[in-house]
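The other protein chains are all here in position, but one chain of the complex has been omitted.
Then we have chain A:
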Amino acid sequence: MSALGVAGGVLQAVVIVGGAPLLLGLMRQVRARLEGRAGPGVGQPWRDLRKLVRKQSISPRGTTEVFRVAPVLLVAMTLVVAVVAPLVTTASAVPPVADLFVVVALLAHATVVIALAGLDSGTAFGGMGASREVTVLALVEPTALVAIFALSVPTGSTSLPTIVGTALDDPQRLISPASLLAAVALAAVIVAETGRLPVDNPSTHLELTMIHEAMVLEYAGPDLALVELGSAMRLSVYLGLFTSLFVPWGIATTASPLALALGVVALAVKVGVVGAGLAALEVFLAKLRLFRVPELLAGSFLLALLAVTTAYVLG
């Protein structure tokens, strides 16, 4: 546990928790402007959260502690990833946990917890959302693991600090075919896992087309605030990981205040740009039919497998 790692862990927790709703606000604002609307402003998600936290908690009848604990676990698991992954600094606060497999599986676990909460409510929508979310998850996991495999073969390690450090030392490796293919595959994973278009529509109001929103339909008040915050944090963490893996420049390698400040700014700018780009792309996309989604995911799985093969043949 180094000073750099601890400083990074604290900073990352603060930046992700504070910045995740802002990123969501930014993406909504970009989308609104491109669609010709004024938009509610970047700070709206934070205002929503403040409103929700002040409300009374509600437990629907028939639900158990699975339903009540799930939002806390969702935020906690995402927070652990935010702390241990190298986002602001190359070192990790808890190096033995900063493994790419652990991080991805932990984020998947957060999804599972919410799916169980959806099933716990015992409503048709909860079950429907859980079923769809788990189906998407089951098809995304393979892509994620194989893409990780492709990224870790050249460095010979699945440790995130090692992968990011190697990329910083040898930037040429980032534009190798294996790395590019893995990037595309991981991008598909992120879109599916964070429930963005074309897999899921985060702003839908039609229950029958919902995936994520159908699962959390029963939440209200502070619980809903946690769910919303958790989802926003997931998006930021995924985008942060993506930028650290493929665009690592600006990340702090020393514990000096200047380097750390630069690291924070670089993270904010990179994630903001990628997020805004994603939002701009979404304007031109329609949601895929649920049963077309597997085709998209199978395609990304194939890309990930290709990435491994090229990593072996060329690396």
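Here is the rule we use: contacts are C-beta pairs under 8 Å (C-beta built on N, C-alpha and C of every residue); 3 or more make two chains touch, one makes a residue touch a chain; residues count from 1.
Here, contacts and distances are computed from a predicted model.
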| item | value |
| --- | --- |
| Omitted chain (choose from "GMC oxidoreductase", "NADH dehydrogenase (Quinone)", "Integral membrane protein" or "Flagellar hook-basal body complex protein FliE") - UniProt protein name | "NADH dehydrogenase (Quinone)" |
| Touching residue (missing chain; options A:Ser2, A:Gln44, A:Thr123 or A:Thr209) | A:Thr123 |
| Where the unshown chain meets chain A, residue by residue | 53-62, 64, 66, 72-73, 75-77, 79-80, 83-84, 94-97, 99, 101-102, 105-106, 108-109, 112, 115-116, 119-128, 130-132, 134-135, 137-146, 149, 152-153, 156-159, 162, 217-218, 222, 226, 290-291, 294, 301, 305, 308-309, 311-313 |
